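Just below is one structure, and these are the notes that go with it.
Only one protein chain is missing; all other protein chains are in place.
Which chain is which? They are A, B and C, in the order written, and residues in each are numbered from 1.
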Amino acid sequence: MSAEAAAAPAAAKTGGWEPKIVAFCCNWCSYGGADSAGMGRFQQPASTRIIRVMCSGRIDPLHVFNAFLEGADAVLVTGCHIGDCHYVNGNDKTKIKYKYLENVARELGIEKERLQLNWISASEGEKFANFIRDVTAQIKKLGPSPLKPEGVA
Amino acid sequence: MSDIKGTENKGAVAKDNEEKRVGVFVCECGVNIGGVVNTKAVADYIGTLPGVKVTSVNKFTCSDSGQADIQQKIKEHNLNRVVVAACSPKTHEPTFRACIEQMGLNQYFLEFVNIRDHCSWIHMWEKEKATEKAKDLIRMGVERSKLLEPLQASEVPVTDKALVIGAGVAGMQSALDLADMGFQVYLVEKEPSIGGRMARFDKVFPTNDCSICILGPKMVEVARNKNIKIMSYSEVKAVEGYVGNFNVKVEHKPRYLDVAKCTGCAKCSEVCPVEVPYDFNEGFGTRKAIYVPFPQAVPLRAVLDKENCISCKACAKACQSGAINYDMQTSYTDINVGVIVGAVGFKTYDPEPRHDFGYGLYDNVITAMEFERLLNAAGPTGGHVVRPSDCKEPIRVGFVNCVGSRDKATNIYCSGVCCMVTIKNAQLLKEKRPETDHTIMYIDIRTPFRGYEESYNRSRALGVKFLRGRPVEVKEDPVTKNIKVRVEDTLANEIRNLEFDLIVLATGIVPHEGINQIQQLLKLSKAADGLLMEAHPKLKPVDTTIDGVFLAGVASGPKDIPYAVSQGSACAGRATILLKNKKAITEGITAVVNPEVCVGCQVCIPMCPFQAIKMDETPYLNTGIKKANVVKALCKGCGTCVTACPTGALEQSHFKNNQLLAQIKNVFKFQEVAA
Amino acid sequence: MSDTIYSTICPGCNFGCGLYIRENRALDVDFRKSSPANAGKLCRFGMSLPRFYKPIKSMVDGKETSIEDAAKEAAKRISAGKGSTAFLSFGNTTCEELLALRKASESYLCTGVNFEGLPKDTYQTLSVGIPYSEIENAKHIVLFIDPYEQYPLIVRRLISAKNKGAKITAVWWKDLALATENIRPEDVSKLQFTKDSLIIADFHPFSDVEQVKSVLSLAKNAGAKVTFLKPFANSTGAYIMSKDAKQKSLAQLVDDINKGTIKTLFCLESNPLELIPSEALGKLTNLIVQTGQAPDTKANIVIAHEPLYKKKGTLINNEGRAQALGGAGTNGLDALGIVAGTKFDFNSLHESVKKALGVAAIDEFTIPKYERPAYGAIQAAPKQPEAKTALVSVFNPFMWSNLSDDNDFVELSLNTVRALKLLKGGMLMIKSNGSAIEKRFKVAPVPDNVLLSCRKFGIEKGTITPVEISR
Partner (left out) sequence: MQKSEMYVGWSTKEDVRKRGGSGGLVTSMLAAALEKKLVDAVVVLKKINEFEAVPIITSDVNEVLNSAGSLHSVPSNFAKLIANRNLKVALPAKGCDVRGIIEQGKRNAINLDNTFIVGLNCGGSMHPVVTREMLEVMYKLKPEDVHGEEIEKGKLIFETKDGKEHAITIDELEEKGYGRRESCRYCTIKVPNNSDIACGNWGVTGDLVGKATFVEINSEKGAKLLQNAIDAGYVQVQKPDEKGIAMRAKIKGVMEDLGKKWKGKVFVPIDNGRLEYFRKELEHCIDCGACKAVCPTCSCGDVSKCTEYHFRGDAYKMSMYHLVRFLHLADACIGCGQCSDVCPVDIPLTRLYRRFANPVQEQLKYEPGMDMRKPPYFEVKLNE
């Protein structure tokens, strides 16, 4: 058992508000990364809901906006490392779309922690888990998203 | 113009009026899930969702009894959507797709929810939160499942001919196997002769066989095979189409002589007055402007190097068969094939630009490949290893391993074969001239396969010295032209100053310049190391992401000869599945255009790395607008075009916007009233 | 190749928004930025006009025919009916056509301006509103409407007033974003009106008479200004052109159809289904519809004249501003002539319109002078919904013209959502008088006992319908 896993029961007891984070994962890398995190039993806060797409290039800004409007406290865009795309260069295109998304989020005054991009390979289970842990901690500090509709959790 | 959203909305999904009857099957995966998630509570909650007709909890849903339960409930409740909440879809999606297909449901009516890898395994000590999360995940899946649409994988016919690009040992093997299975094979080689790199090796490890002696017969076999059409001195210039139906344009460079008339007698070479460095011998020695590539070349025909030709026409006079034709033009052949095997090879790392270990600065620093030609009886020195500065036979030879490999400054990967090459080379010289003294400077010695370690042991027994350490300073003695090396012996933990007559660099394997062109022509992926990507590093090592295109040999990563040959055979085997069945099943998940909505703006076209989107040739109905169209056989279903499409006319089946949005929306729920 | 462009007016309500209709392959709306009523701005209905102007063909008993033959057949049936014909037009057409209709139908006319149950001295106040510039300059505005849904172009006038410091009180079922104060209709008695107050209400065929009286009385008692917005493009013109005509009220008409004294109904540019219960319509021997865009009723005779945007003529908006339609078409008048057995001359009718307005020329930039007579004291007793839960229907241009809109949902409070344990993205079951429907819902700032809807679901009984709701 890893050190993180051993530490988890203590973290679980602290409880409190659990943010809801929507993570978009590509089928070939980051979704596999999340699977690897499971296989390695890398414990994570129960904050994240994963939406699987075939390629990170399919992560439409439309979906990211919708996640925020529906009440996401953070949205994560993840995919294969640049150069490793299963579809030649899908993640290069993801990078461009993300640049635009980031701009809209920044101009809207959405904190940068609430929208994050990360490249995670299928073998990087621990990286995936660490990422979720870090983001969750950051969001807990920030509190609920200002875009969250009333009465929704 | 119209308001923001009128109801006569052409884009709206045609209302599917069929009542959605969802069955949800929650797997406990032994205690993997059941030990953390309260599966009963989850099933009870999910059972209250609209459309859910039945829920079921199984110890192992993937077991025969679990699958039988699904099939029985489909029948009992007349289900038309099935949600399985279990492990990762990567593990068992195919299992359950087959399971529901047996019951007459379209296999894409399955929604697979991952509550093990993404839930129970990562929230082992937060049982309540894990249970809540499982409810959310399954609710997301249930709502998505209601919007799933039936998909049919489509079939395309396969032309029963193959193209093999690259006639190295891997490509030849592939061509031979395919030909022996009865298929017509075009074997395209850019050099004037087939044979590839292996033809240039002197001996091959670990058996130290003569390389050309074992390769030569294979080359002849290729030439003799009726089903193989060799296109030497030719390159693939264009590839269009898709699996089963590739249209390929092959360019034939002019040899300036009639291949049918040339006998390979080399009389022309004898009279040619022009001498140029001989590339086959790694630049050692010379060849003529008209020459036969090497004695065992296939086809055994001369080739005229027009760049260096002085047009003295001596060769034309000398040629008894009148084969010389100075006016020959580049010609092209269009071929249609069903599959393509890419065995495009590699080159060795060039230490010249960086002057690694003084290469290019000091005469007596050479590469292993150059050393190989010097050792070769047919080489420039007739098999005498001499050092370039004074043509004297060296006594003290230093070998440096991992040049251009395992080095952040050049390539981080291990080239795999260089340890053995060095060991073999030292052995060969030592055996020839026992008085020589060999020192191999290495980082690690890697001898993983049959006979390799034995070969290493033999070297040691012969007295070859192994020094673990990388030279930190390499200097030439200006008088003797000997090479002085300062190296840390990391085993003895001391700095040593050595002097060698000759230094041989074991240069690594790198992609050759043509690989980019091949990558673009075949629309393949390239990894960060610059080599081509296979479809799956473990399970599909010779497939690519492009259906009908396979990779053999070093183009997809460093390999030794047996590995490359196996891959050649493997490609032939994989390709035969398509060639023999005469049909290919294409991806069911593809992009689809709604022509009612498409405005023909064409922004999607460059988005597709597979060139699967074409514009219609004629305007759609009476709109006057030519719409985009997805060629299903080319589409790999990544969906990047769908993201770029500003109108939403492009959709990715099985990952449609409304399906993904249904998932997103159901991440959340109304907060319950505090009691 | 030349585009045909019509400078025209939106038929969505009585606001009088100017726009261009451009005819090329399809219809397009263009923005007429110099329009004095609204600077070329259009609401979602205005933007939907290409859908509204559905082409139509003249028909007799389901068979296609020419407009002349349809009109001739109508004349034949009307004369055969011997005085059992009623003529109905609710102000969706030009003043000129209304004058012609009036002439064609001295026997039984209904233009909706014989306001049943309301004192005659309030008619002018109900019919002619105040200039929009006065709204922008008001100090206190009290809204009895949902401006966003019902009369969207008034929103910018209200915002302008607010920016100038006006207080805006919404007496409505939902909190309105532009209001500085939101109160519910049942609490209207708590509200303080002054002579600086401007009351904005609306008045349409389904208005609750007691509610209208109550508004009139509130204004009267406080000395406040009141203006009524209306749903039909020429509602104001209909009043001005026919106020002195002998005519029947809508209720009377329905009554007479039910009694059987009216057997033939002639509708000019008015959707009868919208105004008359379908049971009553079923009793008619002949339903004759003369219109410019496809109706949703099965009429015995359809006289298809040009759509409004192609017509020549005058419309009067809620401010009383007379605006000329930019078309040249008069085939509606010609057909009316055939029906009436006469010939109508546009020019002489147009002169009569100008005379009625007291102007020398139709100038959209100048509002004619209108008298605003005071009216006497009014007793009003508006009823509040008694039901536990009420479905409140908010009438809007889409509803009046039966055009579908992106509003297939009801609004309800978060408390109701929680009490009923509704699922996000799920459905609400609404039951009324034995019929039940399932609808999507939206959480909105409405009272817990109210469902608000801008679409007709077919279970409504007027503006307020008692319902039962569940998951």
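Quick note on the criterion: a residue touches a chain if its C-beta (ideal position, glycine included) is under 8 Å from a C-beta of that chain, and two chains touch if they have at least 3 such contacts.
These figures come from a predicted structure and were not determined experimentally.
Considering the whole complex, the hidden chain is in touch with A, B, C. For the options B:T263, B:N516 or B:Q602, the residue in contact with the chain missing from this view is B:Q602.
In the full complex, chain A contacts the hidden chain through residues 60-62, 65-66, 69-70, 89, 92-93, 95-97, 99-101, 103-104, 106-110, 146-150. Think of the hidden chain as still there; on chain B it touches residues 1-6, 9-12, 596-597, 599-603, 606-607, 609, 624-625, 644-649, 657, 661. Taking the whole complex into account, chain C touches the unshown chain at residues 1-3, 5, 7, 20, 24, 29-36, 38-44, 46-47, 148, 152-153, 155-156, 159-160, 177-178, 365, 406-409, 440-444.
The rule is short, and it goes like this: only the chains that are shown with their structure count from here on.
The distance from the centre of chain B to the centre of chain C, each centre being the mean of the chain's C-alpha atoms, comes to 70 Å.
Distance between chain centres (mean CA atoms), chain A to chain C: 51 Å. Counting partner chains per residue, chain B shows two or more touched chains at residues 665, 668-671. Under the contact definition stated at the top, the residues of chain C that touch 2 or more other chains are 414, 417-418, 424.
Those residues of chain A that touch chain C in the complex are listed here as 149-152. Chain B contributes residues 88-90, 114, 116-119, 121-126, 129-130, 132-133, 136-137, 140, 523-528, 533, 545, 589, 607, 609-610, 636-640, 642-644, 652, 655, 657, 660-661, 663-665, 667-671 to its touches with chain A in the complex.
On chain A, the positions that touch chain B within their shared complex are 5, 8-9, 12, 18, 20, 22, 31-32, 34-35, 37-39, 41-44, 46, 49-55, 57-63, 66-67, 70-72, 81-90, 93-94, 97, 129, 151-153.
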